[in-house]
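Of the protein chains in this complex, all but one are displayed in their positions.
To keep things simple, chains are lettered A and B as they appear, and every chain counts its residues starting from 1.
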Amino acid sequence: MSDNAKEIKPTDWHSPEMNARIKRRYRKEKWFKGLGFTAVILAAMFLVTLIGRIAGDGLYGFVQTSIELDIPFEESILGNPREMSKADFEENVRRANMLRIIDASLQGHFPDVKSRRDRRELLRMVSTGARAQIRDMVLANPSLVGTTERVRLLASDDVDQLRKGRIDASEPEANRKVKDKELGWYQKLKEEGRVSLNFHTTFLTSGDSRDPELAGIWGATVGSALTLLVTLAIAFPIGVLTAIYLEEFAPKNRLTDLIEVNINNLAAVPSIVFGLLGLAVFLGVMHLPRSAPLVGGLTLALMTLPTIIIASRASIKAVPPSIRDAARGLGASPMQVVFHHVVPLAMPGILTGTIIGMAQALGETAPLLMIGMVAFIVDIPGGVTDAATALPVQIFLWADSPERAFVEKTSAAILVLLTFLIAMNGLAIWLRQKFEQHW
Amino acid sequence: MYKMASELETMTETRKPKMLAENVNVFYGTNHAVKGITLDLHQDEVTALIGPSGCGKSTFLRCLNRMNDTVASCRVEGRITLDGEDIYASRIDVVQLRARVGMVFQKPNPFPKSIYDNVAYGPRIHGLAQTRTDLDEIVSTALEKAGLWNEVKDRLESPGTALSGGQQQRLCIARAIAVNPEVILMDEPCSALDPIATAKVEALIDELKGRYAIAIVTHSMQQAARVSQKTAFFHMGDLVEHGDTTEIFTAPKQERTRDYITGRFG
């Protein structure tokens, strides 16, 4: 053999060139590490800034300023519960002009405010929701009539902004929304200890409103939940079955290749296009109710399907062929192989994909705008055919509102949305951890 | 001039084969993977299929229980019979065939389920047990036959994947024999195992011989020599030589066989 004839020159591991090469290599590695670290820090800073800003604004969205006033529950206005029937009394309370009560109360506090204009402005410091608040109190406890109670009433958004320091009292009067007069009233109330900042349950329990202090996200949350329910009910079974069929049963030919390519392309289609499709098909052709979670869900299902199909196929593909062989070798039919072995093993992946698809759908705005889920809806939707809005659309609407107080509502809503998204992703991770099989 | 021992045997051989492949050709698309192979498997024998990688031995083995059916581009020609019945005939139910012709794979592939469920799976889908007691009986018998019972009887509910490689492979064998097959096909069953686990599986194959017709594909010459009574040497899709294992390993008739088993291919 001539193999041994060729002598290979021994390598000099300590030559200057070799040392220089090693130094160069280390330098490159250091650079690369440094760049990577900088990139991570930069990204982290962006994230911290974003979250910090949203949280800074948003946390104020969960609290609301109240003004404590001594409210005289006057019999002349509310009626006497002992003298009329319960129904008559309640009817009377509902019709009663609560503004007169509040006005009377404010007169007690600010006896020197006399002009009609000033009195109206004084009234405006209290939220329009205060009327409903008093009404509900009386309805719940008719024995209040005839007494005077210290009641914590919702302040108007201007007062709220003042309390939260969003309106700068040191600026000249012309530049600020609150006039000096109002500022004086506010200062007086504050000195009396009547202004307080409290957790605002209304935000979490009510629907949208023109008044920021009355606006809540519960309506949007329910709308989103209903929409997602529809999406899940449509997209999950269709997506998973499609994936199973394509992966396990479909013959490998041009047609299935074509379908595969199209599904992958669909995943990249801008979501607004799905909105247009939903508008054309579900509203235009099928005449389903506008602004309803049903239509929103169907549209989002179209958008989510490719995600679910792709994720499901990937996780079905990841089931080792040896498991299929094992089952087949024992005489399991193709259906048994798939449903006894492949799908259970792929389920964590399928669920993860589905949840991520759902999270995507939850955060989606554009297709919902197209199908009219952008309407101003005060009522909490009771079913999938009721008009509703969704969380991201609500955020969009509030972000568009001129009132200063809606800024923090927007941020608060974003926080709620983020909480849901994080919870869903967390669920996905948990599912993966819990059910992932090792083989 | 000289009467070869195996020729003498074929002359006196009147036993009916358990499985008989006659002139079997397998194509993957245009690739002729198995070329005109005729081979018989007998109830009381272990037949070793040897040959270099890609010689068609595994492909041929997979024809015997129609595992190749799932490969779309695969076409099988010729006749393969089980007890005289053509297994590629339309009236044959492939699911039943695979229960009758069991298979053990190269990599131990227990289901990610409990040991009990692994063994019970086959009997369950084929409805071999009417009651839980019957099923328990089948499972314990199969595990005993596979020589695994003493090692796992106290932890039947623990996952099959938690066993050692050798135990997993014996679990797979137990799983295969739980459906009471007539033929067991083994595709390199020890290639992923250490020598001790290999020895245990080989001892098990010796135990099983006689109850089942066994065909085993192996890359280990020594294993073929150890466990089989008949050896078939495949090369480039041809069955080069088929005969008594002792004959093949002491005095092969074909030069290709000799070159392969002595390590002269190169």
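Methods note: a residue touches a chain if its C-beta (ideal position, glycine included) is under 8 Å from a C-beta of that chain, and two chains touch if they have at least 3 such contacts.
The rule is short, and it goes like this: contacts and distances are computed from a predicted model.
Enquirer: Of the options "Phosphate-specific transport system accessory protein PhoU", "Protein-export membrane protein SecF", "Cytochrome bc1 complex Rieske iron-sulfur subunit" or "Electron transfer flavoprotein subunit alpha/FixB family protein", which is the UniProt protein name for the chain that has been left out of view?
Expert: Per the UniProt record, the undisplayed chain of the complex is "Phosphate-specific transport system accessory protein PhoU".
Enquirer: Missing chain touches which shown chains?
Expert: Even though it is not drawn, that chain still touches B.
Enquirer: Please identify, in ascending order, the residues of chain B that touch the omitted chain?
Expert: 2, 221-222, 225, 248-252, 257-259, 261-266
In this section, only the chains that are shown with their structure count from here on.
Enquirer: Could you work out how far the Cα centre of chain A sits from that of chain B, in whole Å?
Expert: That gives a centre separation of 59 Å.
Enquirer: Which of the residues in chain B come into contact with chain A in the complex?
Expert: Interface residues on chain B, with respect to chain A: 65, 67, 70, 72, 95-99, 102-105, 107, 109-112, 121-122, 125-126, 161, 172, 175-176, 179.
Enquirer: Would you mind writing out the residues of chain A in touch with chain B in their complex?
Expert: 251-252, 320, 322-323, 325-333, 336, 340-341, 345, 437-439
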